[in-house]
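The other protein chains are all here in position, but one chain of the complex has been omitted.
And then chain A:
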């Protein structure tokens, strides 16, 4: 039997290659217009992709390792708040999961939680979040509220070598926990509208969060009644042990960056081991492999395009790069599926060009090959991924009380 996968797409500016905005198919002056985002996500939705992540950062230069990023003028600059872009797209799309990137260091966890719940209401159960830990010095200067945080990536490349990064992951974990507690704070049937007794809700079924963490506390219940998914889908990108542990503890979906299928199999084992230590079997962790793709009609064209991009700006990326035809990418996906990943998150090198190739060429190929999970009409994003609707922890308490 062929292993099946879900296909997701990661959206960022003019695409993942830093020179993508200079391509003739790019729309570089429209990157902050509603029409640009509507076109991209509707195309992904119509093609049946399971979810779209939307990048975000709280700085002009974004999440970059370029040391001169602050003064460069040859890179895309300017973006919109991802949670609001996702909210805007909610009523304009039908099936696709909407997964904005959330920075966890500066924003108020209460606002993040209620924003996600609102996205879930507006999308009728398609809300998710990609959780990012840590902050850069520029982010901290933009906010001016706290000075603690990592100075940059540690020279070793391993976040476990920097106490500030470890703290950042602990804080990100608390933010996820707060999001989940607040999502649970109203039980499903809290609103009773009982005209007889004059009570709008049953206050026994609305609970204070009473969240006390190392980094912040939240006393009250959410202001948003429970949303269709119960809890939003939590996702995280992870490349190393601490992030794997973070994902195992806090996420529903982890995006990994394997070098190849063999590496993917090894990472899946490591993630599964981490997961076995911290979570119930009834709460599976879905593993998606990231691929950065450039797709043309011929392999030759694809490489010529890639070379043109690289002459203009050299990419530095954590993900495996696949350059070729839709068949080339489909072969990679089949190999990763065989290695056991649940899904693939594609990062288009160019937008909209490579997204168009994904929806018009790659998806039909994968469908024909029987590699793609068919959309079975499951009502929510979580259910479409085979994840259970989480029961409110407060409702569970009552059962056992």
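Keep this in mind: a contact is a pair of C-beta atoms (placed from the backbone, for glycine too) under 8 Å apart; a residue touches a chain by one contact, two chains touch by 3 or more; residues count from 1.
Methods note: contacts and distances are computed from a predicted model.
Of the candidates "NADH-quinone oxidoreductase subunit N", "Putative monooxygenase MoxC", "Phosphate ABC transporter ATP-binding protein" or "Baseplate protein J-like domain-containing protein", the chain left out of this view carries the UniProt protein name "Putative monooxygenase MoxC".
Considering the whole complex, the residue from A:2, A:33, A:240 or A:300 that touches the absent chain is A:33. One of A:75, A:279 or A:303 touches the chain omitted from the figure, and that residue is A:75. When the omitted chain is restored, the residue from A:220, A:284, A:340 or A:364 that touches it is A:220.
When you scan A:108, A:214 or A:327 for touch with the missing chain, the hit is A:108.
If you put the missing chain back, the residues of chain A touching it would be 19, 21-24, 26, 28-29, 32-34, 38, 57-60, 62, 70, 73-81, 83-85, 87-92, 106-111, 114-115, 117-119, 121-122, 124, 138, 141-145, 186, 191, 193, 195, 198-203, 206, 209, 215-221, 223-225, 312.
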